[in-house]
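Only one protein chain is missing; all other protein chains are in place.
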Amino acid sequence: MTDWILGLLVLLTAATATVVVLTRDPARQAAVLSAYGLMLALTMVALAAPDVALSQIGVGTAAVPLIVILAVARCERAVRASQADRAGRVGRPGDSAGDDQERERS
Amino acid sequence: MRRRLPLVLGAVGAVALAVVGVRAFLGLPGAGEVPHPYAARAVAAAYAHTTPNAVVSVTLDQRGFDTLGEEFVLLAAAIGTVLLLRRLAEEAHEDRPHDYGPEDVFEAVRLVGALLLPAALLVGGYVVLHGHLSPGGGFQGGTVLASGLYLAYLAADYRTLERLGPPGVLDTAEGVGALGYAAVGFAGLIGGSAYLANDLPHGVWNSLLSAGTVPVLNVAIGLEVGAAFVLVVAKFLEQALLVPREDGDDGGDRDATAGEGEH
Amino acid sequence: MADVLPWLLYAGAGWIFLAGLYGLVTSRHLVHTVVCLSVTQSATYLLLLAVGWTRGGTAPIFADIGRHRRVVDPVVQAMTLTDVVVGAAMTALLLALSVQVAKRRGCVDPRLLRSLEQESEEERGRPAPGRSG
Partner (left out) sequence: MSGLESQLPVLLVAVPLAGAALVAAVGHWVPRILADLTAIGVAAATAVGAVWLVVGLGSGRVVCWLGGWDPQPAGKDGSARESVGIALVADRWSAALAVVAAVVVLAGLLFTWRYFEETSATYHGLMLAFLAAMSGFVLAGDLFDAFVWFELMGAAGYALAGMRVEEPRSVHAALEFGVVNTLGCSFSLVGITLLYARTGELNLALVGERLHDRPPDALVGLTFALLLVAALVKAAVVPFHFWTADAEAAAPTPVCAVLSGAMVATGVYAVARWWWTLYDGVLSAALAEHLLLGLGTATALLGAVLCVCQRHVKRLLAYSTISHVGVALLGVGLLGPAGLTAALAYLLGHACTKGPLFLGTGVLLNQYGTVDEHALFGRARGHWLTLSVFVLGGLGLAGLPGLGLWWGKASLEHTLTTEHLAWLVAVVTVSGALTSSAVLRAAARIFFGLGADPRERAEETATEEHEEQGEVTRGVAALMLAPAWLLLALGIGLAVVPDLHRAGETAGEVFTDHHGYAAAVLRGASGAVHAEHHALWTGSSLALAAVALALSLVLAAAWLWGPPALGRTRVVGALRASVDALHGLHRADLTEQVGWLVLGSAVLAVVLGR
């Protein structure tokens, strides 16, 4: 019986990993990553590794996706700021790219 | 062609690796017959040092030197992240996150946060201290402690988080945790046997104060991991919250949730 | 199901490893790259635990089971624990670098970033001026 559960969990984990990789938008990817971390933790429990499952839940499901979301928020603002800066030529210092190339980027 | 070069390189490489990998994996024995001489010795050694949790015995007692390296990987990554996300002089004009007034958090959320915080800290402490008896340990407990402090941010605001865990104190706590681990190692060396030797009394089976240095190392790791994760998340929070003062409401992403970037 | 399970475990780990590589090679956003790298690393967790798994073996926590109960390999779990910690530490560090690249370059697409660097070189009429230390 437990063999079936373990086999199913491994297939689900592999499927979730594929979804994580195929999600191009990083903000949504963070949510799928959290689901993937949970699936990985469940597979570890099925593989009789409770310690590793506990640390995977703490890291893979909670901490890393939170950091990814915050990093995405900061990256999006930086990209928006540089586009605004380049488009409007508003000489706003700060997070616009250091290099002063004026060409409109594709 | 240049645009598709990485995909082509990766595809050819992946196919070749898969073919060689499958041929190699056929050489692996099935599940039952994989030889585990090391595992048998490890279980015997765990019993010798009265550590019911064989995994933590391997991690902290038998292969403690690996975990010493692992803790310093975490320390290097945490202080590296703080170094990389430090705010430079020219960014000083940006709004400091804790200048925000108390967030208008729903009372219910604030209540739940206030209730859950002590619970999270209690569970984290329990997991750290009982690492050698039941699944858990320094690292797992540390992440639970850290998630407790994220609660403080979600339920209240950034200033509460900074009051609960000011960066200076967290940095020091992290360094002290890592130093504690290395010091326990030196204690073994000075005690005449070897570095990271488990010379403390091993106590009674399944009792809290058993397995010699394992609980001590668990506490050191719990301190370091808890401080490291809170510090790293706080640094990322600070980066995500910085909003240039002039246009103030730049797309309304003042709160920590990801801005609704229009892709 | 009996004898196909170990191969399913190895195949699952291999699939996740290659999926991570595919994501890395076709990534158009730095954060997406770092997340795909952490997926590739998580494949090694599964492979490590699959190698240590034995049928009928339970968790090696001897608080409530007998000394001679059939258990899975604790050494492999210790290695996986270290790997999970190292994976999280690397992801945090690389995300911090990605944020800084986005702030300094204003662009997060790895393919465009390299062309940005070429642009700045050509624009200055000479390769890579020594601005950096």
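For clarity, chains are labelled A, B and C in written order, and residue numbers in each chain start from 1.
Criterion: a contact is a pair of C-beta atoms (placed from the backbone, for glycine too) under 8 Å apart; a residue touches a chain by one contact, two chains touch by 3 or more.
Fair warning: this is a prediction, and the values are worked out from it, not measured in the lab.
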item	value
Touch with the omitted chain, as defined above, among B:V56, B:A178 or B:A234	B:A178
Residue among B:V12, B:L111 or B:L208 touching the omitted chain	B:V12
Missing-partner contacts on chain C, residue numbers	17, 21, 24-27, 30, 33-34, 37, 40-41, 43-44, 47-48, 51, 75-76, 79, 82-83, 86, 89-90, 93-94, 97-98, 100-101, 104-105, 110-111, 113-115, 117-118, 124-133
Hidden partner chain, residues of chain B it touches	5-10, 12-17, 20-21, 23-29, 34-39, 41-42, 45, 58, 61-66, 68-70, 72-73, 75-77, 79-84, 86, 88, 90, 168, 171-172, 174-176, 178-179, 182-183, 185-186, 188-189, 193-199
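Keep in mind that, in the parts below, only the chains that are shown with their structure count from here on.
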item	value
For chain B paired with chain C, centre-to-centre distance based on mean C-alpha positions, whole Å	16
Shared-contact residues (touching 2 or more other chains) in chain B	53, 55, 135, 139, 232, 236, 239
Chain A residues counted as touching two or more neighbouring chains	30, 49-52, 55, 59, 63, 67, 71-72, 74, 81, 95
Complex contacts: residues of chain C adjacent to chain A	1-2, 4-5, 8-9, 12, 15-16, 19-20, 22-23, 28-32, 34-36, 38-39, 42-43, 45-46, 49-50, 53, 55, 57-61, 71-72, 77, 80-81, 84-85, 87-88, 91-92, 95-96, 98-99, 102-108, 112, 116, 119-120, 123
In the complex with chain B, residue positions of chain C that touch it	3, 5-7, 10, 14, 18, 21-22, 24-26, 51-55, 59-63, 67, 71, 73-79, 81-82, 85-86, 88-90, 92-93, 95-97, 99-100, 111
Interface residues, chain B side, partner chain A - complex	53, 55-56, 90-91, 93-94, 127, 135-137, 139-140, 142-144, 146-147, 150, 229, 232-233, 236-237, 239-240, 242, 244, 246, 250-251, 253, 256-259, 261, 263
